[in-house]
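Can you keep this structure in mind? I'll have questions shortly.
What you see is the complex with one protein chain gone and the rest in place.
A and B are the chain letters, set down in written order, and residue numbers restart from 1 in every chain.
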Amino acid sequence: MMGTTSWSWREILRREGTKIVLTAISLVSFLLIWWGLSIYLESMKLSYLPAPDVVFEAFLVSLSGDPLTHNPLLNHIIASLNRFVWGFALAIVLAVPLGLLMGGSKYARYLGMPASEILRPIPPLALAGFFFAAFGVLYGPIVTVFYGVFFPVLYNVMFGVRSVDPILLDAARTLGASRLQMFGKVILPFTIPYLMTGISIGLGVGWMVIVAAEWIAAPGGGVGALILSTYTNGMYDYMFVGIIAVAILGILTTSLSRLLENKVAERMGMK
Amino acid sequence: MERKYLIAIVAVVAVVVVAAGVLASGILNPANDPTVIKYTNIAPKDQSAAIRQGTVDGGVSWEPYVSDSVLDGTGHVLLESGDYWPNHPCCVVAFDKEWAAANSETAQRFVKAHIVATEWIQQTLKEPNSENYTKLMEIGAAFSNRNVSVVAEATKHMQMEYNISDESRQYFQNYTQEYMNLGLLKESNLNDNGYSNVSEFVQQYVNTGYMEAAAGIEPVAANAQLTTVRVGFLAGDLHQFARVVAESTEIPGFDGKSIFATYGIQTTSPQPGGYAAGGNVMDAFNLDQIDVGYLGSPPAIMRHLQNGIPTEIVALANTEGSAIVVRAGIDNIADLGGKFIASPGESSIQYLLLRSVAEQNGLTVRMG
Partner (left out) sequence: MSILSFKNVGKVFPKDKEELVAIQNFTLDVEEGEFVCLLGPSGCGKTTLLRMVAGLESISKGAIELNGKGITEPGSDRGMVFQDFGLFPWRNVKRNIEFGLEVRGIPPEKRAETAQKYVELVGLKGFEQSHPNELSGGMKQRVGIARALANDPAVLLMDEPFGALDAQTRNQMQFELLRIWKETRKTVLFVTHSVDEAVFLADRIVVMTGRPGSIKDLWELELPRPRNRASSEFIALRKDILDELEVQKTVV
């Protein structure tokens, strides 16, 4: 088994060699440009871009709590994830059935579309102030995330239902399926890849929203709160720790969902 | 139903809900530690609502929001900053150092207007039955968007003061030392900015030269050209009452002109609604958006040393006037352990007060 592995590694290297080299060059030059720029700015007495090593040191300190918030980085991350997951779960739980309903019934669509067409283009952050005032500082950020995730999921599910190939419905009917069975065995499975796409988009929006929402208030801490607090105190090294934490979380969740999206589409033979 | 997909959907929803529940229930968070005060940043104007909703157990803020929470019955004052730090300087007037040096006469005029406005407030507060008093309360209420009784209460908990006494200088040293003790500033921050120790720093950072020169400043001629000065200040902060009064054209005795205009000054602000915290005012200095700032002395010190922002303190705006307000059931500092307190932001004197009080009582402060 080991033999095969090392062989396949060599094989990958041979095939993907150029890609790997260029990726490495891209990453290394990014780091070097960052480093060089921070040294240059430092020499100009501008301190807002700390060098990578300084940020790394700040990261190590942050693990047990930065000097400003005293809250370990992991706690900030958990607090943000907590809000994120709640807002996200709420959006899925409401958007999926509504999307199925609005996709399946034109009356539901006539009823639901005008309102959602008005609400959908409003950026969640434009409403953040209202959500904080109406739901308080505890639930405000959650509702803001909910709003950001809700519409991509709703519209994708609705689009999925409306995209169902009519032949599949005909086939199901001639095979004796009832209306309920057609919904459960044709429309629902057909919609799942669309739902996954909606979730993917929603995840991206969600991370953007949660960081900014936490700038207004974040009881329990949060990465966004960490970024704002360190910013207003000019502790840019710790601010970059927060920024990088958000970047990594965003990359992880979106690539995970994209992977899942592809796997589902593949498993369902729809790709 | 296609069983497999139904099961998958139910499973996903269940996992999400359970995960959310676990996160929300605080299982992953350590239990409330009685030696830790947890804090969160909430704008002072929202603190009263947050205490009422039970999101936090109390808040540390500035006037008039302290009086606001007390008068509407949300909470009671646990500690006034004046009891903990008697006569402590709070908000100050800071100048962009280069701007002031290049426009020293304008700078002197600005300080003069600030002094005149402060003295007018001091005098007016001694005559609570006068028309001027009513006028002052109305100006304060309009600025802070609170009613006059809140403003009246607020003025009892702070002193309007421009003079930088030796005691004030000592406090500035204490604040700086406090920041260093808390690890927010390091020895190197002093050295990087050319100071060998804390007392030398305060010596240089406080510049009373403009105030001394202001004694000789007279009102400008009625038709004189006004000089524009860009000013940054905090949103709704009555500590900076002098600025609000100096802007007003309704103060009797100045021929319908504002006090600033009387001394040849016309102000503008890049953020007319005011900044959320002193740190933001310092950022405005850093970006060369303002020439003069009204802000808490701690952020003026902290950000100057932290980021080398070229500013100087030229006058006080007020002393005292901050407080920790808590809900019923919290009766002493020791009770704050394990509680959740709202703060305006870490670049504020209120945050410094909270941390200083906590350390004095063997408690630590942590965002939570």
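Operating definition for what follows: a contact is a pair of C-beta atoms (placed from the backbone, for glycine too) under 8 Å apart; a residue touches a chain by one contact, two chains touch by 3 or more.
Keep in mind it's a predicted model, so treat the numbers as computed, not measured.
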Contacts of the hidden chain among displayed chains: A
Chain not shown: contacting residue from A:Leu41, A:Met208, A:Ile244 or A:Met268: A:Met268
Touch criterion as defined above, residue of A:Leu46, A:Leu175 or A:Leu259 at the omitted chain: A:Leu175
Where the missing chain touches chain A, by residue: 165, 167-168, 170-178, 181, 185-186, 189-190, 192, 267-271
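As a working rule, only the chains that are shown with their structure count from here on.
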Where chain A and chain B are represented by their mean Cα positions, the distance between them in whole Å: 36
Complex contacts: residues of chain A adjacent to chain B: 45, 47-48, 65, 67-71, 75-76, 78, 81-82, 85-86, 88-89, 92-93, 96, 132, 136-138, 180-181, 184-185, 188-189, 192, 217-221, 225-226, 228-229, 231-235
Partner chain A, residues of chain B touching it in the complex: 1-2, 5-6, 9, 13, 16-17, 19-20, 23-24, 28-29, 40-43, 46, 49-50, 53, 55-56, 182-184, 277, 279-280, 282-283, 302-303, 306-309, 340, 345-347, 364-368
